[in-house]
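This is the structure I have questions about; it appears just below.
Heads up, one of the protein chains got dropped from this complex, but the rest are sitting where they should.
Letters A and B mark the chains as written, and numbering starts fresh at 1 in each.
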Amino acid sequence: MNKTMTTASLALALGAALTVAASPAFAADSAADKEKCYGVALKGKNDCKAGAGTSCAGTSKTDYQGNAWTLVPKGTCEKTVSSTSPTGKGQLAEFKEKKA
Amino acid sequence: MSAQRHFAEAVLAAEPLCPPGLMAWNGSDPARRFAVYRNNVMVSLIDALADSYPVTQDLVGEEFFRAMARLFVRTHPPRSPVLALYGAGLAEFIEGFAPAAVLPYLADVARLEMLRVQAWHAADAAPLGLADFAALLENAPALAATGFDLHPSLAVLRSAHAVVSLWAAHQAQDGTPDLTAVDPALPESALVLRIGLDVEIRRIPCATAQFILHLQQGLAFGAAAQFALDAEPAFDLPAVLGMLICGGAIINLCQPRREPA
Partner (left out) sequence: MTIPANCRPSQGDAPAFPVTTLPARGGVGLKPEHFREILDTAPDVGFFEVHAENYMVDGGPFHYYLGRIRQRHPISIHGVGLSIGGEEPLDAAHLDRLAALLARYQPESFSEHLAWASHGGVYLNDLLPAPYHVGTLARVCAHIDHVQERLQRRMLLENPATYVEFAASTMAETDFIGEVVRRTGCGLLLDVNNVHVASVNHNRDPRAYIRALPLKAVGQIHLAGFARDIDAAGDPLLIDSHDAPVAQVVWDLYAFALDLLGPLPTLIERDGDIPVFPVLLAEAQRADRIMRQQLAATAPAEACA
């Protein structure tokens, strides 16, 4: 049987939440200088540099130009419990890069 | 066709092309020089995607990610000079990308990472203070019919895969994720919220995700809570409200914008 949210239970829940939010433990946690802990993980994505190297130069920043797809995921996914699903097999050979 | 259209198409072309009308002082083949532009455009946009999708990249490895990103850039080049949110369509692209089909959870991980980037750059908004909520309690009969405006950075993702566990495992300080305890096939929901200057990602129960989504869609507090309770008898409303209030997620009280369906 389903319970019903009454006005009283809503008020009770909000009251309980406020008690937690007003507790000294939470206040200490959100001290004004907490922003000191934060770095900025993202870069600005707009800049006016050029990637070093031409596509022929073989630098580390030069990206794969091939047309036929031969790669399989080879990252941390290999460490998961079920790292591959059978459904994906067999599709790789048929996949070719499509032109824009 | 205009000269810049030729140039732009050659920049993004899959095969190395060189637009007409280019030259070099020494009479050398301009295609080699033009390749600098091709490379700049492609590398910078792939780098932008790698910056937004670090866990997606870790999961498939850098080589696979960059090759996939190259295809994405070519088919989904930026439509705006503002690149902060570039690549929002990558999750959908992954869903249709056969070589990634072996990782059915990959698209949702990418979705979660883009929500994180969007939360970073979302508008600032001051949260409601405790006094505002206390005043709300004074008028308990109106409580059920009150709506809550949520912070612009807040997003909820419901996934059929263990997106939060997969993402969290990649946040290890030493950079070596421990995925042995993660079963990607277990469904999870994520709460994304910028708190202060940092974006937090938390795993939340399904009913909590429903509750927050209902509030976000403009349902009244009472109706949203009832939906969640119906879905999950163990729905812990005080804990959820505490989390939202402490995280500064509620920025205003409002008239509900929607009736229960």
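By definition in this document, a residue touches a chain if its C-beta (ideal position, glycine included) is under 8 Å from a C-beta of that chain, and two chains touch if they have at least 3 such contacts.
Small disclaimer: the values here were computed from a predicted structure and weren't measured.
Contact with the chain that does not appear here is found for just one residue of A:Thr4, A:Thr19 or A:Asn46, A:Asn46. Checked against the full complex, the one of B:Asn40, B:Ser159, B:Ser189 or B:Gln226 touching the unshown chain is B:Asn40.
Touching the omitted chain from chain B are residues 2-5, 7-8, 11-12, 21-34, 36-37, 40-41, 44-45, 48, 77-85, 119-125, 152-153, 194, 197.
The omitted chain makes contact with chain A at the following residues, 35-36, 38-40, 42-54, 57.
To be clear about the criterion, only the chains that are shown with their structure count from here on.
Note on chain placement: the centre of chain A and the centre of chain B lie 7 Å apart, centres being C-alpha means.
Across the interface of their complex, chain B is touched by residues 2-5, 7-18, 20-22, 26, 30, 34-35, 37-38, 40, 42-47, 49-51, 53-56, 61-67, 69, 71-77, 79-82, 84-85, 87-89, 91-92, 94-95, 97-100 of chain A. Of all the residues in chain B, the ones that touch chain A in their complex are 12-16, 32-33, 35-36, 38-40, 42-44, 46-48, 51-52, 57-67, 70-71, 74-75, 81-84, 86, 98-104, 106, 117, 120, 130, 133-134, 136-137, 140-141, 143-144, 166, 169-170, 177, 179-180, 182-185, 196-198, 221-222, 225-226, 229-230, 233, 237-239, 241-242, 244-246.
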